[in-house]
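Just dropping this structure here.
Only one protein chain is missing from this complex, and each of the others stays in its spot.
Naming follows writing order (A, B and C), and every chain is counted from residue 1.
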Amino acid sequence: MAPMIDTLDAVTQPASTNGQSSVSADSIKVSLSFSHYPGGRFAHVDLGLSVADLEEMYRNMLLQRRFEERSAQMYGKQKIAGFLHLYIGQEAISTGSAYALELGVDSVITAYRDHGLALALGMSSNECMAELFGRQDGCSKGKGGSMHFFSREKRFFGGHGIVGAHIPVAAGIAFAHKYKGDGGVCVCYLGDGAVWQGAFHEALNLASLYELPVIFVIENNQYAMGTSVDRSAADPNLFKQGASYAMPGALADGMDVFSVCRAMQDHVAMAREGHPSLLEIRTYRYRGHSMSDPGKYRTKAELDSHKNEDPILRLKSYLLEQELFAIETLDVIDEEVKTEVLESVEFADNSPLPPLEAIYDDVYTQQDFPFLLI
Amino acid sequence: MAPMIDTLDAVTQPASTNGQSSVSADSIKVSLSFSHYPGGRFAHVDLGLSVADLEEMYRNMLLQRRFEERSAQMYGKQKIAGFLHLYIGQEAISTGSAYALELGVDSVITAYRDHGLALALGMSSNECMAELFGRQDGCSKGKGGSMHFFSREKRFFGGHGIVGAHIPVAAGIAFAHKYKGDGGVCVCYLGDGAVWQGAFHEALNLASLYELPVIFVIENNQYAMGTSVDRSAADPNLFKQGASYAMPGALADGMDVFSVCRAMQDHVAMAREGHPSLLEIRTYRYRGHSMSDPGKYRTKAELDSHKNEDPILRLKSYLLEQELFAIETLDVIDEEVKTEVLESVEFADNSPLPPLEAIYDDVYTQQDFPFLLI
Amino acid sequence: MATLQLREAIRDAMVEEMDRDSNVFLMGEEVADYNGAYKVSEGMLERFGERRVIDTPISENGFAGLGLGAAMNGLRPIIEFMTWNFAFVAMDQIVNNAAKIRYMSGGQFSFPIVFRGPNGAAGQLAATHNTTVEALYSCFPGLKVISVSNPDDAKGLLKSAIRDNDPVVFLESEFMYGMRGEVSEAEDYLISMGQARIAQEGDAVTIIGHNKSYWRALEAAAMLADDGYQAEVIDPRTIRPFDWEAVIRSVKKTNRCVVVDESNPFASVAAEVAFQIQHRAFDWLDAPVRRVTAKDTPAPYARNLMDHYLPGAEDVYRACREVMYL
Partner (left out) sequence: MATLQLREAIRDAMVEEMDRDSNVFLMGEEVADYNGAYKVSEGMLERFGERRVIDTPISENGFAGLGLGAAMNGLRPIIEFMTWNFAFVAMDQIVNNAAKIRYMSGGQFSFPIVFRGPNGAAGQLAATHNTTVEALYSCFPGLKVISVSNPDDAKGLLKSAIRDNDPVVFLESEFMYGMRGEVSEAEDYLISMGQARIAQEGDAVTIIGHNKSYWRALEAAAMLADDGYQAEVIDPRTIRPFDWEAVIRSVKKTNRCVVVDESNPFASVAAEVAFQIQHRAFDWLDAPVRRVTAKDTPAPYARNLMDHYLPGAEDVYRACREVMYL
């Protein structure tokens, strides 16, 4: 682990001349250090991953990809409505971090681009697809839709649609872990666009002040809708954002699942010792922001250059190059995943619509709450 | 001027060992530099101040002090109601900055501890005292009270009671200066407690992104009500807060009017060239947060140590030591100031209460707005 | 008359006012480069340049406040919220600063600013993306609130709002942006705030509805017409100030009233309208004022639940028949 080094020295030296006199201000120098987890640096053995783990990782990333490809198709068929934000291209982040977490103990929360994480945490394709279809058997009983996947069992605290608003909530989930002393940590994923909400700033300060076991992971996919990071950030090196809160910051390569996994291992370890931290993971979304976005704000060349470093193909190449798997085995996995996804579509299609009376369920825990009926 | 130096170099070096392997993360080093304006460093000639300026500065600081001492008394007599937040101890900041601004061109906005700034900008004791009394001739016609002094003429944009909420407004005032190209800059004063509002973060990023002519001045008087800076800030070196926004930051001594003035000269110059910046000024409030605060959260020794560096006494000593003024002259100034304040009390007492019909005035510019009367 | 989409009418209003007054500018998320999340501001960056059509980071509180400061210092900002659901993080700026600073300054600083964007139900987006905010802002003296149902009103009222020297909350609708309608081509087409539009005259019942609810009101009126009853349909258009005279005049004629309001029911605009009617036309009422609103629940995602959630024409029709004791 490399917590940020932060030295503060007052050094008397000329730093200011505005023509009025030669008497000048001193200068205070501060040096910061951030960890960087470049792509291609780490091998699976460095991360303590077994070959069986690798197979599951590969399967999991493929599942996210195929699930969303199929969702897009179902959206076209109007089986799915509302917003559908695809995670395609970012799968190394969800899968890579899942392998650094203690599932069932640790907690995860994210924004609305949440399908990948849900599947990485072990939620079933069935319950996820059924949610997209707005059906009774959906992971949120059809009440939440694409942006609002939840699983109490998997400790997946959702799926949130108001940009930035889940960040303080993450601090609170971590607060409860610490209060209860249950050893869990909370990982909070957020987009590069969410950094400029005040909620981010407040949550980071609180997390640092109270020493909460939380990791703020910025999934920097370069764009917030059509706005590139450098058009929204006065300083686009988002990993530095933690420095104002004496919080260690680091940068990882989101196209390399090992870079992500290793960075997350370090940060989860810090969190378990009570040190919150910030991790920027650079990635790229291949699709538009949502289904209605033609993506005119970027060039095809830019998009293609990122597709060339596709995290799934990269892992595939690794597995083949290292001769850990035969190509046939990987092909079988792909087939299995495709079948699973197709079955989930069937499952969703057969799942009933929620009954109309259910509109009053789940508003309150109180069963007999007297709603205003007029 | 010393804008922050910010270098970003990726240096490959071991920074991480968590027992799993020897392959480790790289480290990215960042060095920052902030200007520091220590107390006692600057003389009036360094700042281009004339002896006449010094007299006015001294008079102005004293006026703030005496005005507020008298206000406190009037509060005791129930001539003044609501909250009354005294600025006593912080006068070097208001006066020191006024001498770095182009009055009538530049704009100023602050929080609720606003009497000192109002008087430093040239608002009259009469209109200020009448406002405290809630009278017709008050600077806000008796509608605002202590926390809401305003003067369109002096470009004093208020007096704001919601902590942090005026900070984005300051960015907007600066935005308009830039849009209109009128050469003005905006100075936004805020307390150390306001830094942890999301509004601060959002405003700084916007100001830096749009290159607005604004200076964010943190009046760090060590406490937000009863909460000391180190109990609210993960990192109490507030001058570093600008770094996340690629914004120059600096530290000045708020007990030395020359330190403040010099820092402000530099920062105003930066703003005029379109560079927003952050300036932390360390100061101390002698009185409780408001009239009802007994101040149990600090020791008498702490308070006294700050009173020993009183900004008015300090300037007085300087004026005497440098033999710029005779003690008698300074005493006369004090008498004049006291008289002015006493007259303002009389003025306020004689000013009429606003007529009851005035309750509907000033809600809208539209004169015939149809209010709900039931 | 030109036939325009709602989004085009809104755009035309902004473009005309920006042509007319160089202090008017547009700021918001994705309004410039992306041409607007809902293409309302399409082409405006090209026309006016980066100085006057400005993209923001996702910082609603920040840029709402920035707009207010700019307004205090002489400009006339139009601040777009991608939707009003996202303005809750900026609510403090609107209800404390925009609504109150003028008052607290004794009238020294005013806020010629328009906050605009779509509001209300927007389909299967679930609970946080379907809030109806009229009542939440209208209760604050210092604000003006407009909610439009068609392109012509949108153009005339938005132009007035931009010229107004007070802060205006201007509410549109994602669902209606593509809706076409006739729009006046008068040189300077301004509609005054505070004037309801009597969309259809009648004597059997008064139906009041704004924004999308206006269309439910019209549909219900058509169903009543099939039954042989002529309903009077009123679109209040501005919620604050509200044209009480128009409504009271109508109720004194029809003696019964149904208010359609897409909002959750509690303390809604519909509640206020009912209060005023029973207060000002008590002796004329032959039946209690009824309201037809969204259900008293958050908005669900599932299609069937969402349909059930919203007030439909059929519900309005039934409510009308009830107050007509049919």
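The definition used in the following text is that contacts are C-beta pairs under 8 Å (C-beta built on N, C-alpha and C of every residue); 3 or more make two chains touch, one makes a residue touch a chain.
Every value quoted in this text rests on a predicted model; they were computed, and no experiment measured them.
Taking the complete complex into account, the chain left out of view touches A, B, C.
Contact with the undisplayed chain is limited, among B:97, B:197 or B:220, to B:197. Here the missing chain is touched by one residue of A:61, A:199 or A:215, and it is A:199.
Of the options B:52, B:301 or B:374, the residue whose C-beta touches the omitted chain is B:374. The chain not shown here is touched by just one of C:16, C:29, C:55 or C:92, and that residue is C:92. Here the missing chain is touched by one residue of B:88, B:101, B:165 or B:345, and it is B:165.
Residues 61, 85, 88-89, 91-92, 95-96, 99-100, 103-104, 126-128, 131, 135-136, 138-142, 240, 263-272, 274-275, 278-280, 282, 285, 287-291, 296-298, 300-301 are the ones on chain C that touch the missing chain. What chain A contributes to its contact with the hidden chain is residues 107, 109, 138-144, 148, 150-152, 157-160, 162, 165-177, 179-180, 186, 198-199, 202-203, 205-206, 209-210, 361-366, 369-371, 374. Although one chain is not displayed, its contacts with chain B can still be listed: residues 81-83, 134-135, 140, 142-145, 147-148, 160-165, 193-194, 196-199, 224-227, 231-233, 296-297, 353-354, 356, 358-360, 363, 371-374.
Convention: only the chains that are shown with their structure count from here on.
Note on interfaces B-C and A-C: more C-beta pairs are in contact across B-C. Distance between chain B and chain C, defined via averaged C-alpha coordinates, is recorded as 40 Å.
Distance from the chain A centre to the chain C centre is 36 Å, each centre being the mean of its Cα atoms. In chain A, the residues touching two or more other chains are 196-199, 232-233.
Multi-chain contact residues of chain C, defined as those touching 2 or more other chains: 56-57, 59, 61-62, 89.
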